[in-house]
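A single protein chain has been removed from this complex, and every other one stays in its place.
Coming up: subunit A.
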Amino acid sequence: MLQVLTRRMLLKTAAVGAAAAAFSRRTAAQASPKVVVVGGGFGGATCARELKQKGLAVTLVEANAVYTACPFSNAVLAGLRPIEAQQLKLDAVEKGGIDIIQKKATGVDPQSRRIALEDGSSLDYDRLVLSPGVDIRFNALRGYDEAAATVMPHAWKAGEQTTLLRRQLEAMDDGGTFVMAAPANPFRCPPGPYERASLVAHYLKTHKPRSKLLILDAKDSFSKQRLFQAAWQDLYPGMIEWVSLSSGGKVIEVDAKAKTLVTDFGRHKGDVVNVIPPQRAGEIAQVAGVADRTGWCPIDPVTFESRLQPNIHVIGDASIAGGMPKSAFSANAQGKVCAAAVASLLRGEAPAEPKLINTCYSLVAPDYGISVAGVYTPRNGLLADVEGAGGTSPVNAPPSFRAQEAIYAEAWFQTITREVYG
């Protein structure tokens, strides 16, 4: 392929060459450069497999033996799906020749390029990829600490929290109120709270039709809002009340003992209370010094390399990916692009400008799916929406269209889990 070398590219190539020279001095004795990936979720496991496919030696550090996927965990909550359907293992990834270390990474030293593990052992890397997902910012919302989360689950990391909230919902009497606190942007899975409200409403309509659902929101608008609200009117009339920021929806404090959420304007007691709290990049990103004051990680949109530390790449929910939402779809797409960039950099080549896609499907009911899509490319140092592309499903569409998108939603989950864990 013929390419005109711009001055910027030449400079970039020179910088890469210098890094490569330094690199080979340090590790000339080594058989091949070492890439370490922390986090075996949708971003990290994807990236590890792609790196391996490119012939690189990869070590994947993942704290848990079983990964519980968040996408479709709202269906688990609504009793439409067993939690087992969410549980994935790294066996196939390991069979693919990736070294898996089931430990928590506790430290990163960017200078010596070494990470520390919970048992005191350490690993050297030439390039490090972090895909640690999110951490809940406990106490950012007054009163919402780990103890409160056992009374008012967040269920924003799938697993025990999901089944706890499910049990609470099952135990609720007909005529009860489900109250949800939704966070300000940015947070993991922007349409997630509203998909959850929809599927909880589906459960209530089917089993406890006199019940109500209240969403207290720290925002004035949300993802796929018109589609969600139109569907709520159609499917669950009078059941879901959404209180926006400017109508006083922002929760400022929680009272776990009283199962009550506090706003500037009043107190809202629920029979079941779901707090989706503020979040930030997973702790290891904070420890590595790749997160900025927002708690999230600024990155180069071509390579996903941290803007704050060299040789460390950040993908998935933890990264500041411009227009790309924090989704499993994004994390998967970013994992592939990051792997290609890391391979290029280690080869001393300039990485290509990428193009990425995201699509988030949401279920409003088991046979009613909606989606939002986007295509992204680097612009002004960020991943920006390609204009004219993307957007949501049409506002006016026949039931057959919604049913088709519900089928595609499920098929998407099958494809991605097969690609990443199968």
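In the analysis below, contacts are C-beta pairs under 8 Å (C-beta built on N, C-alpha and C of every residue); 3 or more make two chains touch, one makes a residue touch a chain; residues count from 1.
By our rule, contacts and distances are computed from a predicted model.
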| item | value |
| --- | --- |
| Among "Elongation factor G", "Globin-sensor domain-containing protein", "ABC-2 type transport system ATP-binding protein" or "Cytochrome C", UniProt-listed name of the chain not shown | "Cytochrome C" |
| Residue of A:Gly176, A:Gly322 or A:Gly390 touching the missing chain in the full complex | A:Gly390 |
| Selected from A:Glu160, A:Asp174 or A:Glu353 as touching the chain missing from the view | A:Glu353 |
| Subunit A residues that touch the omitted chain in the full complex | 17-18, 20-21, 23-25, 28, 30-33, 50, 54-56, 329, 332-333, 336-337, 340, 343-344, 346-348, 352-357, 359, 371, 373-375, 377, 386, 388-391, 393, 401, 404-405, 407-408, 410-412, 414-416, 418-419 |
